[in-house]
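Only a single protein chain was left out; the remaining protein chains are all shown in position.
Order of writing sets the chain letters: A and B. Residues in each chain are counted from 1.
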Amino acid sequence: MTEIFGVPTQALFGQLLIGLINGSFYALLSLGLAVIFGLLNIINFTHGAQYMMGAFVAYLLTAKLGLGYWWSLAIVPLIVGATGIVIERLMLSKLYKLDHLYGLLLTFGLALIIQGLFRNEYGTSGLPYSMPEALSGGHNLGFMFLPNYRAWVIVASLIVCGATWFIIEKTKLGSYLRAATENPALVQAFGINVPRMITLTYGFGVALAAFAGVMAAPIYQVSPQMGADLIIVVFAVVVIGGMGSILGSILTGFSLGVVEGLTKVFYPEASNTVIFVIMAIVLMIKPAGLFGAQK
Amino acid sequence: MKFKQTLLAAAIAALSGAAQAQVSDGVIKIGVLNDMSSLYADIAGPGSVVAAKMAVEDFGAAKKGMKVEIISADHQNKPDVGAQIANQWFDQDKVDVIVDVPTSSVALAISEIARKKGKAFLNSGAATSDLTGKACSPNTIHWTYDTWMLANGTGSAILKTGGDTWFFITADYAFGLALERDTEAVVLKGGGKVLGKVRAPLNTQDFSSFLLQAQASKAKIIGLANAGGDTINSIKQASEFGIVKGGQNLAGMLVFISDVHALGLEKAQGLIFTETFYWDLNDQTRAWTKRFLAESKGTKYPTMVQAGVYSSVLHYLKAVEAAKTDDGTKVIAQMKAMPTDDPLFGKGSIRRDGRKLHPAYLVEVKKPSESKGPYDYYKIRATIPADQAFRPEKDGGCNL
Partner (left out) sequence: MPREQKIALAVMAALFALAPLAVYPVFLMKAMCFALFACAFNLLIGFGGLLSFGHAMFLGTAGYAAAHAAKVWGFQPQFAILFGTACAALLGLVTGLIAIRRQGIYFAMTTLALSQMIYFFYLQTPFTHGEDGIQAVPRGMLFGVIDLSNVWAMYITVFVIFIAGFLLTYRVIHSPFGQVLKAIRENEPRAISLGYDVNRYKLLAYLLSATLAGAAGATKALVFQLASLTDVHWSMSGEVVLMTLLGGLGTVFGPVAGAFIVITMENYLAQIGAWVTISEGVIFVICVLAFRRGVIGELGGWLKKAL
């Protein structure tokens, strides 16, 4: 068996694939953040809590209404996205004319409230959520055993990321959105309802977070704090990718997943910090991020 | 007749009054300090307060004319918050004993404060075996479990059932490393082999990479030297990767019944670990659990930490009654002098270094088909007698 740096190549491929799968989660989550920041200039600290809400609403749909995983994938983003719209209408919209830092502080406060409420209600050990029948089991690829669900994660993530990128960069709706954030007054003068577009954009970003939450429910612990530490890592991904760049976040998400996966093989103790180290380096060399343009 | 009765009553009142006079300000105040809102809220939390209240009731404090009060607070797993509350409780609020305190860092801080102020500390929730080792104190008794017992109980019991090749997935912090080190020592001493270990950072969400490595090692037993969310995530994902179906077994080093409940039997089946209390152990524990559920008005069955709070408070009150004082150091000494007996842990004793001794049970999580009712989760695989379950006194490094 050949070895690279003391690790058998077979094992290495397995780890690379795992890294790609994790990268899919990072990409999905950072996509929502990037959409919200890129188009609205808001740092959505609540993203982690909204991811968590996605997983919990999926659990509730199953527990109370008997609706399974596939229903959840469709319905949950709509429900949580709706809560996002409410937040935007009631609170965020009042802050647009102020320094962006206030938006960050507001969403930080909201994250604390949401997490605290869920913790009060559901405790901290977490809730069980079972794997959908169609996706359980897996295939032996020779160099590793790949659970079907993990393969599904990559596929779903690629589809969603690709679709989002396409909508924003290549369609008329997307161009309206991008124009509206660059020059809202002018675009409004053209008769386009700018505030509504902004609201819908925020709702869409939140829906993406909730979607990631439903995807996570079968494999990660469904607990109120599941988003809290993850959100910091996702911030790092978005900053590295370039805070306004959709494509940047997607590519960075996948690549950093792979980098983290490799670190877990060669130097696992550092796998938590490697993303932050990269972020610090990128910020020193290219402060707008790898794909970003400084605003 | 009436006069004699009145005289008798007055005499009894006077006598108990006299006994009371030696209990400071006439009230025995018990402080339940634990995590009410985050990681360990389900393991200890409000359930521990219920357990303490039940102990006071069962002791019959009212009938004996002793006034006992219970207060509680949330230390939020922060040592400085815990230290602040303990200081205030001891100095200002006349608390005589602090019980529970999960989270080792907080427990060590409280132990130190209790020692300085001559008060009592009955720890039921923390894991660090330093509480009866390097950091032992004449004012602290460590109940329920500790890292040595977990490592030894689970390690040696699994070895006996044939699990002689191990791979460790360890949470890379003091607690995880201690568990790994202690378990590895047991495995090697028993003639087993450790085929590999990998250190995962604390609060890792995704263990697939580490599980792959564990699978590749082909070790019979994958030891999870972690706790809480890390354990739950590793077990959940292990089932995804078909680890148990592939013939390897998972050994959880620190698992509570609340964790199994959170995972669900489908994911947790086959998991082996050690606990010192299970609600379904015998008629006494079952009866107690029924009362616990009624009093807590909830559906969460008691964990061993909450059982430990009941047991420690009960024994404490007996000791106060016998020693006729609530001076911390004296009561602790009295508790060590009396053998313990309660419906949850059976008969036991307390050593000079503060270690409470009772039997430990190696349990295996049932398959979903084997479970016949709520929280019917465990099969008892083996019982480790009290004198073998805990670290020998001479090995601890306690100089009491």
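The rule we apply is simple: a contact is a pair of C-beta atoms (placed from the backbone, for glycine too) under 8 Å apart; a residue touches a chain by one contact, two chains touch by 3 or more.
Just so we're clear, the structure is a prediction, and the values are computed from it rather than from any experiment.
Contact with the undisplayed chain is limited, among A:Ala63, A:Val86 or A:Ile232, to A:Ile232.
For the chain left out of this panel, the touching residue among A:Leu110, A:Val153, A:Leu200 or A:Val214 is A:Leu110. Of the listed positions B:Ala83, B:Ala185 or B:Ala382, the one in contact with the omitted chain in the full complex is B:Ala83.
Interface note for the absent chain: among B:Ser37, B:Thr325 or B:Gln388, the touching residue is B:Ser37. Touch with the hidden chain on the side of chain B covers residues 35-37, 41, 71-81, 83-85, 87-88, 91-92, 103-105, 108-109, 112, 128, 130, 135, 172-175, 201-202. Taking the complete complex into account, residues 43, 91, 94-95, 99-102, 104-106, 108-117, 119-120, 232, 235-236, 239, 243, 269, 272-273, 276-277, 279-280, 283-284, 287 of chain A touch the chain not shown.
Convention: only the chains that are shown with their structure count from here on.
Centroids of chain A and chain B (each the mean of its C-alpha atoms) stand 38 Å apart. If you check the complex, the residues on chain A that touch chain B are 11, 14-15, 18-19, 21-22, 116, 119-120, 123-128, 130-131, 137-138, 144-145, 147, 149-150, 218-221, 223, 225-226, 229-230, 261, 264-265, 268-273. Interface residues of chain B facing chain A in the complex, by the touch rule stated above, are 37-43, 172, 198-206, 208-210, 212-213, 215-216, 229, 232-233, 236-237, 240-242, 246, 258-259, 261-264, 266-267, 300.
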